[in-house]
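What follows is subunit A.
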Amino acid sequence: MAVPAYLYQVLAAVLFCIGVMGVLFRRNILVIFMCVELMLNAANLSLIAFARALGNVDGQVVVFFALAVAAAEVSVGLAIIIDLFRKKGTVDVEQVSLLKG
Partner candidate 1 sequence: MLQLFWLIPLLPLFGFLLNGLGLKWMPRKAAGWLACGAVGAAFAIGVGALIELIGLPLADRSITHVLFPWIMAGDFHVNVAFMWDPLSAVMTLIVTGVGFLIHVYSLGYMAHDEGFKRYFAYLNLFTFAMLVLVLADNFLLLFVGWEGVGLCSYLLIGFWYTKKSAADAGKKAFIVNRIGDFGVLVAMMLTFWTLGTLTFPEVFHRAQTLLSPGTAIPTAIALLFFLGATGKSAQIPLYVWLPDAMEGPTPVSALIHAATMVTAGVYLFVRASGMFVLAPDALAIVAVVGAVTAIFAATIGLVQTDIKRVLAYSTVSQLGYMFLAVGAGAFVAAIFHLLTHAFFKALLFLGSGSVIEACHHEQDIRKMGGLGAKLPITKTTFIIGSLALAGVPIFAGFFSKDEILYSVFTSQLGGLGKVLWILGAAAALLTAFYITRLVALTFYGKPRDKHIYDHAHESPKVMTVPLVILAILSTVGGFLGLPLAEKANVMHNWLGPWVGGHGAEAPSGAEGAVLHATSHSAGLEVALMAISVALAIIGIWAAWRLYIKDLPRVQELSRKFAGAYRVLWNKYYVDEIYNALFVRPIVDGSRVLWRAFDVGVIDWAVNGTGRVLRGTASYLRPIQNGLAGSYAAAILLGAILIMGYVLLGGWR
Partner candidate 2 sequence: MPVLSTIVFLPLLGALAIWMLPMPPRVQRWTAFLASLVTFFVSLTLWFGFERGTAAFQFQEQKPWIPDFGVSYHLGVDGVSLLLILLTTLLSAISIYASFPAIKEKTRGYYAFMLVLETGMLGVFVSLDLFCFYVFWEAMLIPMYFLIGVWGGERRIYAAIKFFLYTMVGSLLMLVAILFLAIAHKNQTGILTFDLLDLYRTVLTPTQEILLFSAYALAFAIKVPLFPFHTWLPDAHVEAPTAGSVILAGVLLKMGTYGFVRFCLPLFPHATLAAVPVILVLSVVGIIYGALVAMVQPDLKKLVAYSSVSHLGFVMLGIFALNIQGLTGGLLQMVNHGLSTGALFLLVGVVYERRHTRLIEQFGGLTKIMPLFAAVFMIVTLSSIGLPGTNGFVGEFLILLGAFGTHRVWAIVAATGVILAAVYMLWMFQRVMFGAVTHPENEKIPDLTRHELATLIPILALIFWIGIYPKPFLDTMDASVRHVLEQAGHPVEATPEGMHGMLWFNQHSDEVEAAVMREAH
């Protein structure tokens, strides 16, 4: 029995929401980072599901781009986090408000 197409979207949405909530409410930068990855992957899942449902390769191509971007973003981001940790000695987001107006 094939899984109805919309369920993949539901899953993607749920994963996305979990990721969003993680970004908003978690304090540890690494956890926030992982949630961002979760959001990205949720989007990827949604794209692949649509590609399969519409019989169109375009969605999968976009996913490749997204994966590449995500990889780049992760490397840069982790570098920043390491630097931040060295400077501030903490990975708690709420204690890093240097941009305060």
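A word on the picks: all candidates are chains of the complex that A comes from, given by their letters.
To be clear about the criterion, contacts are C-beta pairs under 8 Å (C-beta built on N, C-alpha and C of every residue); 3 or more make two chains touch, one makes a residue touch a chain; residues count from 1.
Predicted model, so just to flag it, every value in this text is computed and none were measured.
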{"item": "From 1 or 2, the one in contact with subunit A within this complex", "value": "1"}
{"item": "Complex contact set, residues of subunit A against candidate 1", "value": "20, 23-24, 32, 93-94, 96-101"}
